[in-house]
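One protein chain omitted, others in place.
Order as written gives the chain letters A and B; numbering starts at 1 within each chain.
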Amino acid sequence: MLLKLTALIPLYPLIGCLINGFFGLRIGKNTVGLVAAGSVGLSFLTTLIVFFGLVMTPAEERVFEQVLFTWFAAGDFTAEFGFQVDPLSMTMMLFVTGVGFLIHVYSIGYMHEEYSFYRFFTYMNLFMFSMLLLIMGNNFLLMFIGWEGVGCCSYFLIGYYFEKKSACDAGTKAFVMNRVGDFAFLLAVMYIFNIFGSIDFTTVFNAAPEKLIYNSEAVTTITMLLFIGACGKSAQIPLYTWLPDAMEGPTPVSALIHAATMVTAGVYMVVRCNAIFALAPITMATVAFVGAGTAIFAATIGMTQFDIKRVLAYSTVSQIGYMFMAVGVGAYTAAIFHMVTHAFFKACLFLGSGSVIHGLHGEQDMRKMGALKNHMPITFVTFFISTLAIAGIFPLSGFFSKDEILYHALMDGNVILWGMGITGALLTAFYMFRLVFMTFFGESRVDPHVHPHESPKIMTMPLVILAGLAFFGGILGIPLFHGWHILHNWLEPVFHFDLASALEHSAHMLHEQGKHAPSWSHLLAPEEGHNIWIEIALMLLSLSIAVAGIFGAYMCYIKKPHLPDSLTKGQWGYDLVKNKYEVDEFYDDYIVKPTVETSHLLWKECDAKGIDGTVNGTAKILGWISKQAQSFQSGFVRNYALFMVVGFIGLLIFSI
Amino acid sequence: MELLIFYPLAGICILFALGVVINNSPINSAISLIGMMLCLAGVFILQQAHFIAVLQIIIYAGAIMVLFMFVIMLLNLKGKGEDDKWQSRDNNLLLNVLSGLLAAGILYKLISIINEAKFNSPALTSENFGTVREVGTILFTEFVLPFEVASILLLVAMIGAVVLAKSKVD
Partner (left out) sequence: MNLETVPLTHYLFLSATLFVIGVAGVLVKRNAIVVFMSIEIMLNAVNISLIAFDRYLNLHDGQIFSFMVMCVAAAEVSVGLAIIISLFRNKPTTNLDDFNIMKS
């Protein structure tokens, strides 16, 4: 009954977007803010109602599909416009609308000085709508619409300060890099339709074990393409460079789109397609290693940056890398768990950094901050809690989620992955506390003309709520005791996948094709029991690693502020990291420039000369012929008579 | 008998026709045309088309040519000054030579076509072939509808001529 309200959830932001888009300039800033935040708030309340509806249904029947209409049908192909609510999408909807609402409220305060206030909220609402479509769509195509929609809104919002060239360039960069991924995603959808004859999630995932052969080329291709799509959206190696540049947008945008929601869409998509990914061990390994690699790679860059938002951006890239690592080892619950907690603490961190920037009138360089904890106490406390959470300090949320990922990575039997993960954890603790120490502690390096001040209540309230969520979010997934992991129990139906029967099918199909099926019996070895002692040992280890990272940061940035300089001076390695491994330059030199040059060549040579020449030439020739023909129309009757006679003679000669 | 009359008549007819084209004065042209019409009436009589021959004289030589003369005099066209500039325009000389060539070409082609055609010996004509009675009967029985349509055409032409030629009242 309550589930019937599902369709309303994305509707509210759409209405808000339309109102603000068409009448935003007329109805005044207060109304615009009210409409924007209110629509998302209504959306959140509706989501809560639907959530209770879903909780009340029995665990086995927790999949609700609401088809609004058939979008289009062509031959065998039908695309429906429908929503799917199951525990996975429900989780996403809850935190997207919840965090989204808080960020909208915060934005009212943060953006209040802007002239095109309404434009910002129009895009934000449109983003919420697209994101909800992405999450709730019941088929690949609808998901793709949302996928493109969020990319588009991201582009709009990165380029919000369009008078700044860097912002425009960053927007273009994000858009183009996303296109690379989107294209792969679209190819994957086509391939899926080719194999299954449908793009409906339920149909495809139910048919996956029967139609796809384990570890076959087809399934590897599909999953690889999907993963490339996820890489583009979620800023993983090699398509991550757009995310740090995306910080050119307003800070709430960075919090909402480039930290909490949109960039996790790739993880969501891979998790959603777990039934296909489970059949592609090669892709799974790739996902895990790309994730782990990104986690470390981005963390190292994060240690060297001085722009407060850029540090957080690299941190986001790194944390999403963790999520992909979890997905890659099959720990979907852990990935979603980390996604949720990450949304809480990263949104809080971004909003906190926004509060700092707001308090310092637009200063983003950490070298010009320091000792702000006395000036903005609320921001400091919430920021500190979130930092503890991301660093993985017991008992905050980040500790549980990160620990679970590391545990699963180790249990998967891959020590290298675990090692990469734990190194990443150390780096995370270090750079996050470097950020906190440089911003809030030590001596003040603030420009004497600037007087730091605490932000208004409308901005601090969301901070407090998000910090609370970051603190207590770990409750969702308390390990050690069986049955205490709420999120795991909740998501269990979605991830239920019968690998044994799928393998049986694959063997059968291979047999029919006259091929010999390899032995997969080792894959079905019974899972070892949850070893509490290993887990506790790991927890202690990661806790001590985090503490070590914090201590390192303390030593470098509080105790001996000159230590970092003396350590890094003249080190080519440090310079390399500081320049982000020259990846941007590499892309510029080897991909962007050749592309631009080729395009320029095509424009000048092929288009301007060849195609335009042909078109203009045709017009010119026709014009010339017309000029000649024009002389026939002399206006003299006798000329016309002459032509008539000529025609008559022609008839005489040729017809008789 | 027919031979004796036809060839002189045809020769005079052609001469008159040439006179229409060659004469510079419109009046002279009109008089030549009348001569040609009369000769043609004679040709028609030779062909036993008595009714048409009479019509030729009444309509062409009478009505139409009077109209021509009337208009020429009304407009007071002088022979001189109009066609004096026969060769004054360069492009017109070319045009005239070209026209002459074209006309000669058409003539050659037509004559060759007529020569190539094979005609059987003619059917015998009846006594009263082409008399007014004979043609009139056919005209008012078999062709009564075209006849009436022709009358409407003439009526429309008359109204049209009045509308076009009257001076602007407003």
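Here, a contact is a pair of C-beta atoms (placed from the backbone, for glycine too) under 8 Å apart; a residue touches a chain by one contact, two chains touch by 3 or more.
Source: prediction; values computed, not measured.
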item: Where the unshown chain meets chain A, residue by residue; value: 633-638, 641-642, 645
item: Those residues of chain B which, in the complete complex, touch the missing chain; value: 1-3, 6-7, 10, 13-14, 17-18, 20-21, 26, 29-30, 33, 36-37, 40, 43-44, 46-49, 51-52, 55-56, 59-60, 63-64, 67-68, 71-72, 74-75, 77, 82-83, 89, 92, 95-96, 99-100, 102-104, 106-107, 110-111, 114-115, 117, 119, 121-126, 129-130, 134-135, 138-139, 143, 146, 150, 153-154, 156-158, 160-165, 167
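To be clear about the criterion, only the chains that are shown with their structure count from here on.
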item: Inter-chain centre distance, chain A versus chain B - centres from mean C-alpha coordinates, in Å; value: 93
item: Residues on chain B engaged by chain A in the complex (per definition of touch); value: 95, 98-99, 102, 105-106, 109-110, 113
item: Of all residues in chain A, those that touch chain B in their complex; value: 638-639, 642, 645-646, 648-649, 652-653, 656
